[in-house]
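One structure is given here, and the rest of the page talks about it.
Shown here: the complex without one of its protein chains, the others still in place.
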Amino acid sequence: MAQPQMRKPVEYFLDNKKFLHPKFAANYGNWKYHDRPRPGVLHHVSKTGDEVWTVRCGTQRQMDIYTIRTLCDIADQYGEGYIRFTIRSNAEIMVSEEKKVAPLIEALEKAGFPVGGTGNSVSMVAHTQGWLHCDIPGTDASGVVKAMMDELFEEFKNEQMPNRVRLSTSCCEINCGGQADIAVVIQHTKPPKINHDLVANVCERPAVVARCPVAAIRPALVNGKPSLEVDEKKCVCCGACYPPCPPMQINDPEHSKIAIWVGGKNSNARSKPTFHKLVAAGLPNNPPRWPEVNAVVKKILMTYKEDARPWERMADWIERIGWPRFFEKTGLPFTKYMIDDWRGGRYNLNASTHIRF
Amino acid sequence: MAQPQMRKPVEYFLDNKKFLHPKFAANYGNWKYHDRPRPGVLHHVSKTGDEVWTVRCGTQRQMDIYTIRTLCDIADQYGEGYIRFTIRSNAEIMVSEEKKVAPLIEALEKAGFPVGGTGNSVSMVAHTQGWLHCDIPGTDASGVVKAMMDELFEEFKNEQMPNRVRLSTSCCEINCGGQADIAVVIQHTKPPKINHDLVANVCERPAVVARCPVAAIRPALVNGKPSLEVDEKKCVCCGACYPPCPPMQINDPEHSKIAIWVGGKNSNARSKPTFHKLVAAGLPNNPPRWPEVNAVVKKILMTYKEDARPWERMADWIERIGWPRFFEKTGLPFTKYMIDDWRGGRYNLNASTHIRF
Amino acid sequence: MAKQPHPTPMLDELEKGPWPSFITGLKRLAKEKDYVVDLLGHLEHSYETRKGYWKGGTVGVFGYGGGVIPRFTEIKDEKGEPRFKDAAEFHTLRVMPPPGMHYDTATLRKFCDIWEKYGSGLIALHGQSGDIMFQGCTTENVQKAFDEINEMGFDLGGAGPAVRTAMSCVGAARCEQSCYDEAKAHHKIINNFLDDIHRPALPYKFKFKFSGCPNDCMNSIQRADMAVIGTWRDNIQTDDELGKKWFAKHGMNELVNDVVAMCPTRALQIKDAKDVRRDNPYISAVALNDTQCLEIDNKDCVRCMHCINVMTGALAPGKDKGATILVGGKSHLKIGALMGTVIVPFMKLETEEDFDKLVELAQNIVDFFAENALEHERAGEMIERIGLANFLEGIGLDVDPNMVNNPRMNPYVRTDGWDEEVAKINAKKQAAAA
Partner (left out) sequence: MAKQPHPTPMLDELEKGPWPSFITGLKRLAKEKDYVVDLLGHLEHSYETRKGYWKGGTVGVFGYGGGVIPRFTEIKDEKGEPRFKDAAEFHTLRVMPPPGMHYDTATLRKFCDIWEKYGSGLIALHGQSGDIMFQGCTTENVQKAFDEINEMGFDLGGAGPAVRTAMSCVGAARCEQSCYDEAKAHHKIINNFLDDIHRPALPYKFKFKFSGCPNDCMNSIQRADMAVIGTWRDNIQTDDELGKKWFAKHGMNELVNDVVAMCPTRALQIKDAKDVRRDNPYISAVALNDTQCLEIDNKDCVRCMHCINVMTGALAPGKDKGATILVGGKSHLKIGALMGTVIVPFMKLETEEDFDKLVELAQNIVDFFAENALEHERAGEMIERIGLANFLEGIGLDVDPNMVNNPRMNPYVRTDGWDEEVAKINAKKQAAAA
């Protein structure tokens, strides 16, 4: 591949100084406080008295260049030529005068960019590649998210939740989308079907064997050819063998289901960070709009909205009311699959008589 | 062994009805509340208005018959003929009239039975067999406890602690003494020395190999005879191999040290039950009075006494002030040995930025 | 008069100080018994060399496989003869005490007499598993001593891979917190398992403990393979008179700092009497004075006992009492110490049938343990190995979210039975509702 005439890359990671809105640069490290004049707008005040308004809007993350150019047009015309993106693929356009806020919002919304996602709203769903690009996806994260955000549109645009709500969606159990208040993740339910003809050529067998978290894979001769064998009793259908060995087909139109997890929290506010927990599984992977998944997500969200106290994140709320009541209030069944039996699983068992009746 | 003329045992577990103090029997399951008129005395009032006073006194647990008979004499003369024992080997003598309390106390104390151990006092130390009887002891629990209770005598007789204090002492790492606010436990520091001559005859080798928690033992031929070998890099010196295989001598006059653990809690009051945690090790096993051990125990107790709020057990107190401050206040060094690396050890690491500076 | 005592300079140090001395006790016995003279010599030798010198063996009583802990000296002279020959054998009889460890003096005196006759005269009240430990007996006398003890109505406890002696708290006999008849449960269960106690044939030991309330005075959660801990389902009971009395004595600061602020789930609030949510069926309240109340949201309460402990009588466990069952507590061999975990959040313990159900549950668990545990594997370790869900299925119990701190945080589970599971749960719900 390396041809002599090719350009040598300039290896350098660039600074952000020249991309900063001038108010950001001028008040770098010198901010005093902020408030939110309305949903979607942050107003930051610096120690010198300088002010900046940030208008946040949702995007589809995977944007066509026309969409990006439209954003740029708006930022140039109504903003001040700078755009930043949040970790949740929301765009933020900054202005240094309050009077510019309303026209900017209008322009964004007119162009189809919903303004919101700040404070105690439901922000955009962190999500992953899906069928559009990944080599191992069980579903199309972008599609699930589009359908979900359509339903949660008003929750994005308003700040009516007890605290901020972080959602994520991942197209395989690897969960590149991350921990979240509510996470939607593919959960395979059958062991991989092995295409034995291909194993010998495509897979480094010891590596695959080593990847399995439950040691369910062993090398085997199948039809006289070196292949692999899965102990289906042990297999937890995690799909970890699939990336290093594509013939171990884990994805299945019927048996790759969707699971819902709640109560993940990365921030250290109040309680320590914690992982999300399984509360529903076996949901059909039902494109193009995944109604069953959306119904469960909405049910959980609305129960939280109604029942949690201000500033309680999903995890804090459940911690207060207890899991039995979470299942009661959401109407979700508590099944044996939710009882942890993985390493360290005992730390998740109730080793006390602390019980809410 | 079984001889035909031998007596066939009557297999029956007896009821306690006939051993109950008459007030207990009459008000069984019908008590309303209690108070403690003074340390060592419980006053229970039943829903019918019946009252009973219980006077609690310490004993040496391993009692000679003369001591027991003295107790019986006192219970007959000053009490009402009934004695019960607590889980901590304290004796309790019940009377149904308040006026009998003072003479009973006087008689007990005159006979050398300290009255106390109730409420927020330091009760008698739960302890184990030691050199007097066990086949695997590293120290003499009864001796350690006698020396310790001599020092804590006033704390037994008074109720000046923030909450009740439960101590335990165990003569090997098996810890028959149990979880406690402060536990004193033997901690071996060298792998077992194997008496190879005896292994073949005395040990069931597969059983011993299976007992080791870290799989450090393997069968080996030593001097042509079947014996065992210990991987000293792996061995955690727990002594679990010793009971099934006495030639694996773990006890050592020098290297069997004493460790101190704090914050064990079995009750569900406030916080959930929790295990005790290692806070000091390497203390010499120093009969007959173990002054080094006593010094550490007392230092911890006195720090707790001074610093904890009412009703905070040791674990609650430390939970509030944080471990860094526990070590600061007690002056004990925090060493690498305290960082858990056993299964599930990660649950004991600080996976947050919650830090007290 | 016994023989000349050995010099015991180290042990003598343990006669000093105010706490009752077991050495002084042994010396008293040594005045009459050569047995104890040599025992003291034996122990002094341990103190000097910092080592123990007893080894096990096989000693028992007719008809039983356990209950005696045999001890033979290892302090030998050059010829292999015991150096403390009068104490060459020092066995212990483990005898089960009555539930709650209640005695009349006559019984204790009789124990003393028997042990004066056949044993060393040393009795531990009690061992950590609750046994009366008759300590120090020759092989020859073990059977004789046992026969007399057994004639009194007492029986041997467990040792080895057996069901073990159980313990129950003073509970209903004297304690206002008691939520079920601990002694009755204890009595029924042990009588059900006598064969498993006396003839060790389980994979490993199995212990029961009974505490009348979540204070768990028997430390059952940590030390029992099966713990029965009293609790209640309805509202905390209140007594306004005692509430006011408490408040008059302790005041608002203590109430706030020691009670309200220490409730683990913030179920307590101080309210003006008029603001108490009387219409809410899960609210209970106790008067503090004529205008103020302490209000309890019983839906948030986790039955930790704290407020009840502090304000005994003013607050009390509810009326709908019973017990929580936890399984798997044990010490740390070989996977680290385990607490018991909830397998039955609540079970009524009132009628004879209720208690029979408890015994039945215990029997199911022990049977499952006997069949499924590996050698030297405790119930808790077995559950850790096979998973709680499988254990529950094995003994026929339904899963319940009260059994977990939280649902699993990892996807390592095969969920292809999901729909079936949910159908089963729904069918049961419907059946229960019908």
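Order of writing sets the chain letters: A, B and C. Residues in each chain are counted from 1.
Quick note on the criterion: a residue touches a chain if its C-beta (ideal position, glycine included) is under 8 Å from a C-beta of that chain, and two chains touch if they have at least 3 such contacts.
Since the structure is predicted, the reported quantities are computational estimates derived from the model, not experimental observations.
J.: Can you pull out the displayed chains that the omitted chain is in contact with?
T.: Contacts of the omitted chain with visible chains: A, B, C.
J.: Out of B:194, B:279 or B:314, which residue would touch the omitted chain in the full complex?
T.: Answer from the full complex: B:279 touches the omitted chain.
J.: Based on the whole complex, identify which of A:39, A:177 or A:322 touches the chain you can't see.
T.: The missing chain is touched by A:177.
J.: Determine and list the chain A residues touching the chain excluded from the picture.
T.: That gives, for chain A, the contact residues 1-3, 6-16, 18-21, 24-25, 28-29, 31-35, 42, 44-45, 52, 54, 58-69, 71-72, 75-76, 81-87, 89, 91, 112-114, 126-128, 130-140, 142-143, 146-147, 149-151, 153, 156, 171, 173-179, 207, 210-213, 240, 246, 251, 253-254, 256, 264, 266-271, 273, 275, 285, 287-289, 309-311, 342-344.
J.: Need a quick check: the contact residues on chain C for the chain that isn't drawn.
T.: 261, 266, 332, 336-337, 409-412
J.: Name every residue on chain B in touch with the hidden partner chain.
T.: Within chain B, the residues that touch the unshown chain are 173, 175, 185, 187, 189-190, 213-214, 235-238, 255, 257, 259, 263, 275-279, 281-282, 318, 320-327, 333-342, 345-357.
We take it that only the chains that are shown with their structure count from here on.
J.: Which two chains does the highest number of contacting C-beta pairs join?
T.: B-C
J.: Where in chain C do residues touch two or more other chains at once?
T.: Expected reply: 214, 216, 221, 229, 264, 303-304, 339.
J.: Which chain A residues reach two or more other chains?
T.: Residues 346-347, 351-354.
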